[in-house]
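Shown below is the structure under consideration.
The complex is shown incomplete by one protein chain, all other protein chains being positioned as in the whole.
All chains are identified by letter, namely A, B and C, in their written order; residue positions are counted from 1 within each chain.
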Amino acid sequence: MLSFENDYSEGCHPRILEALTRTNLEQLPGYGTDHYCAEAAEKIKAACQAPQAQVFFITGGTQTNQLAIDLLLHPTEGVVAAETGHVNTHEAGAIEYTGHKVMPLPAHNGKLQAQDLADLLHTFWDDASCEHMVAPGMVYLSHPTEYGTLYTKQELADISAVCRRYRIPLYLDGARLAYGLGAPGTDLTLPEIAQLCDVLYIGGTKVGALCGEALVFCQQPPARMAARIKQHGALNAKGRLLGIQFDVLFTDGLYFHLGRHAVELAMEMKWRFLAKGYRLWMDSPTNQQFILLEDAEAERLAKLVRYSRWEKPDAAHTVVRFATSWATTPEMLDELDRLLVAQN
Amino acid sequence: MLSFENDYSEGCHPRILEALTRTNLEQLPGYGTDHYCAEAAEKIKAACQAPQAQVFFITGGTQTNQLAIDLLLHPTEGVVAAETGHVNTHEAGAIEYTGHKVMPLPAHNGKLQAQDLADLLHTFWDDASCEHMVAPGMVYLSHPTEYGTLYTKQELADISAVCRRYRIPLYLDGARLAYGLGAPGTDLTLPEIAQLCDVLYIGGTKVGALCGEALVFCQQPPARMAARIKQHGALNAKGRLLGIQFDVLFTDGLYFHLGRHAVELAMEMKWRFLAKGYRLWMDSPTNQQFILLEDAEAERLAKLVRYSRWEKPDAAHTVVRFATSWATTPEMLDELDRLLVAQN
Amino acid sequence: MLSFENDYSEGCHPRILEALTRTNLEQLPGYGTDHYCAEAAEKIKAACQAPQAQVFFITGGTQTNQLAIDLLLHPTEGVVAAETGHVNTHEAGAIEYTGHKVMPLPAHNGKLQAQDLADLLHTFWDDASCEHMVAPGMVYLSHPTEYGTLYTKQELADISAVCRRYRIPLYLDGARLAYGLGAPGTDLTLPEIAQLCDVLYIGGTKVGALCGEALVFCQQPPARMAARIKQHGALNAKGRLLGIQFDVLFTDGLYFHLGRHAVELAMEMKWRFLAKGYRLWMDSPTNQQFILLEDAEAERLAKLVRYSRWEKPDAAHTVVRFATSWATTPEMLDELDRLLVAQN
Partner (left out) sequence: MLSFENDYSEGCHPRILEALTRTNLEQLPGYGTDHYCAEAAEKIKAACQAPQAQVFFITGGTQTNQLAIDLLLHPTEGVVAAETGHVNTHEAGAIEYTGHKVMPLPAHNGKLQAQDLADLLHTFWDDASCEHMVAPGMVYLSHPTEYGTLYTKQELADISAVCRRYRIPLYLDGARLAYGLGAPGTDLTLPEIAQLCDVLYIGGTKVGALCGEALVFCQQPPARMAARIKQHGALNAKGRLLGIQFDVLFTDGLYFHLGRHAVELAMEMKWRFLAKGYRLWMDSPTNQQFILLEDAEAERLAKLVRYSRWEKPDAAHTVVRFATSWATTPEMLDELDRLLVAQN
């Protein structure tokens, strides 16, 4: 059945399989010390224009968030996030498992606002009993957000400025970063992100890799990183699997190309929904499109195409998500188009 | 340079790459709910002759140990292991990170002894202050051990009997299980292991997979397994990557074939070392061979072939490890043979 | 200086000091196994009309909450609390330190509402991705709340019914329980609380003890309780210190008497504030009174009497707390009255 269920339904971009096959019998040292990891790291640093950065490859997104946040926080600190942030909602308590509180702020179209953050920090440090409270020790944001929305350069700069005023690190979850960088109208580039944030991760799993996220410390990471990663159960014997994939993704701009491809098709998809009179739940410029369906229509479509149910805003409607990916083709959109019926 | 540094230097068995390529564009549900995971689980259950078992696929070995042990222990319990056990020595505190003590017992050629275990359990429960102590809540053993040695059926049965008398689970780390099952003279089969243990993991990473371990609960696993795995950061969006690999490994007995292949070459390698007068540090029937070298010889060889330094038993000698794998060829052994010189 | 800063400014009720002095040279076994602990537990069970209950004595409130919540939750579960609940705001992350999320719900005059709780639980278990989320595994409420307000019997029964429908325990933080039980107009008795809740703690520190809280499991507690308590660092060698104090507090109804005493004086205090034209921030029937002051008045009073600053609802006002206790005397109220000036 036709599927727009998510952006990780297929395996990986063919060039990755080719590279894995080509390099398969090379004997390489383990635990991320091979030359593919080193080369991939160099390419990522170049793409970030951050020669001083350090890059670590981790298998999955929740693991990367769990690790990064645990690395960045002191014991009595928590991580500030939008209440809709992935770490607050859909990671089964992976952050709390490491002993840290997720401190939610209101989400504005899925995004944190600098003013809310500044207020939180001001109120906290002004509180006479702040030593009895969890200190806001870092900021987490996802770009694109869980609703496909994007920070503008100004918004991210404002948040970054607040973080630097209070000397707490800003961490960006880029599980779908390519789809943000490739969005129409975005004014944020990867080097700018690397400059405004202290740590970020560049997502591979949802952008054409079999698995893998690149965790980028824009400045110095903590001591004994290999031990920290291993203690989290996140150090792979065959680190090559991640290094080779990111080497491919960051060769000839493939990562950025995959992002643009998916977003172009998503914009076309959005246009087709709108042309048939469907309503958007949130206007996303990225690869995830959120549509507000009457329940009957949601049922009808569910028999014809796979999508994700997102939420129930009221008794009669359902918000659903249709996602494109590096593997989506124009033909799939045509097929979808034939399944849509004019709404009134 | 020729390398016997370990059994995870190459990528993966070619059939795995073929399967990943063949299935690459299939759209599959995420998080291990795809049919390849299901089929791989069925094949593993069949190989274990354990139809009631449940199988979960995890990326790496430390992660699997960390997860399994945390799943099996109550908060004030610890895991009993040989002092040389991987969880006690080389996992950067991954077990303690989950709040549990590793309780070491003496290692006999890398193995736990049932009598030591029985004594520990008897002494503990007989101690009037046992409520002030960590309770031995499960037993961890590796098969093959960290020194390549193997439990006999009687030894494992004796340990299992002690565990069942005290109603604590027995967990077997099978990172290199294929090399144990394929060893000459072993009298332990996979179904017997599945019967004597409560939980085990069947290692893929060191037996020809790109990554992945199959965690087998011979009886009922705890509630909310997906959430537990995710909370540990160990739930992969593209679960297919693990499912497809284990599906290949457990089709037509490939897993067992790879084990036998590596062990046959390891026995040949051992023979060649002995023929040249080298001394074994421990007599291993599996794919890891531990040789006691004079330091000068260790230096000489290090320029010609890659191996792992293991330990320094005295000022003049070094114990080194030479490992074969699914990817080792007879030609490599011939090449090694030419590098060895007669010892006196 | 006159002080209404809190209810733990003085040492302890004189009868406690007398009992400590009288029993001082008795040689008693340690770790809570002495007969005073046993007798105090019996008296508490009698006061709760809960003969099947089990009682454990813990030094402080945060420690008791941390322990109780950790004891009651499974690893991927969180504790539901009002957003103003003590465990969510003023325990420095003690709950998250044990690996558990605090799941905030809106506070209505400091209280949880059964409907909000029912909605949360229904939505959670209805969510297809609930295995990727923290499960609401218990409910925490404080009685009196952090704002001195009280649940009615109906409100507590409604919350209890929701908990039992979803088979999750209801835990009541009674740091100031005596002041709730002694409040005018309350229709909740201790036996009713013990029937509606699964676990509760009866606070001593804020009701005339030097330290100590009585943690009551209305049904069976988890296994190896002494080890669990010790693992939390909460098992005192001289358990007698807690046992003797609670034995005194639950002899001849002293605990209830102290509660009524403080509340009567608090009602008198409220009346005096109102008589002078001061405004209440929240109408509390218990020993904590929250007054909304203009900032200038707050400053003026601060030079004359000690109170606690609570929050800044706007730029010109401050909410302050005046608390009575077992040690407050009518003379102190007279002295306070002379410091108040008519407001307009």
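As a working rule, a residue touches a chain if its C-beta (ideal position, glycine included) is under 8 Å from a C-beta of that chain, and two chains touch if they have at least 3 such contacts.
Keep in mind that what you see is a predicted model, and the values were worked out from it rather than measured.
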Option touching the unshown chain, where B:K101, B:K230 or B:K270 are the choices: B:K101
Contact residue for the chain not shown (choose from C:Q54, C:S129, C:T189 or C:Q231): C:Q231
Touch residues of chain B, complete complex, unshown partner: 75-76, 78, 89-93, 96-102, 128-129, 131-134, 309
Chain A residues that touch the omitted chain in the full complex: 70, 74-76, 99, 131-133, 135, 223-224, 226-228, 230-231, 235
Touching residues on chain C - with respect to the absent chain: 3, 5-6, 8-12, 14, 17, 20-21, 23-30, 59-64, 66-67, 91-94, 97, 205-206, 210-211, 226-228, 230-238, 240-241, 306, 327
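Assume only the chains that are shown with their structure count from here on.
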Centre-of-Cα separation between chain B and chain A, whole angstrom: 34
Between chain A and chain C, centroid-to-centroid distance (C-alpha), Å: 42
Inter-chain centre distance, chain B versus chain C - centres from mean C-alpha coordinates, in Å: 51
Chain A, residues touching no fewer than two other chains: 91-93, 97
